[in-house]
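Of the protein chains in this complex, one is absent; all others appear in place.
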């Protein structure tokens, strides 16, 4: 069994942002030399997500509006977590969108359907944060 | 290490439907000959889910009503994604329910608790769509 590990670093200019990280993850897979196995990609921070969806700007706008409806950023004092922090909403938004994805590796490729793309979902940005890529297989 | 891959195809007669796919997934596991490992089952389309819950029709009705409350299908023009499309709500519903499940394989079986069943959650149906089953182990 082979295994591979890499950290990807991100610093978004805004509090919330969706970043298509499919090229970086595919690069990790190429570096690993693994052709059959499973790839884990997870946010290492608890106010960010890794998820799979469509790379379509209209939809990303819909996600922003929808997540703000489900778990609004403000007023900050609606959340008990917001004493020294102001990011309780980011913990909740990340819970909706998920921490991680597992992608099948088949024939040396990310084994994806027609529109699947991997996103880093930042909900409390403007600072350096990490995503972990771990691959096991042969 | 052994690996196994199969696509399962579905075409639901209605826009939204929950389909118990546990028998098909168990059949994949039997075909694979793998007795210890991990099984990934994921929707290959970004308007559908694979998730684990109870096979109880009352609950499925509750899911339908609840997801429509969290991310209503209509009016279509509430979503920017709905220019040429009308399925923005399906992208959001799938985000709540999740893209994939990972199931432990132990002693050649899906290692499940008493009521766990795997469902394909279709939120934009009436066309042929796929689920991926990937198993690695020994």
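In order of appearance the chains are A and B, and numbering begins at 1 in each one.
Rule of thumb we're sticking to: a contact is a pair of C-beta atoms (placed from the backbone, for glycine too) under 8 Å apart; a residue touches a chain by one contact, two chains touch by 3 or more.
Everything quoted here is computed from the prediction, not taken from an experiment.
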Option touching the unshown chain, where A:8, A:59 or A:92 are the choices: A:92
Interface residues of chain A (partner: the chain not displayed): 1, 3, 5, 38, 40, 42-46, 70-71, 79-83, 88, 91-92, 94-96, 98-100, 102, 130, 132, 134, 136
Contact set of chain B toward the excluded chain (per top definition): 1, 36-38, 51-54, 56-59, 61-63, 66, 70, 96-98, 101-102, 104, 106, 111-116, 136-138
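Basically, only the chains that are shown with their structure count from here on.
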Computed distance of Cα centres, chain B from chain A, in Å: 20
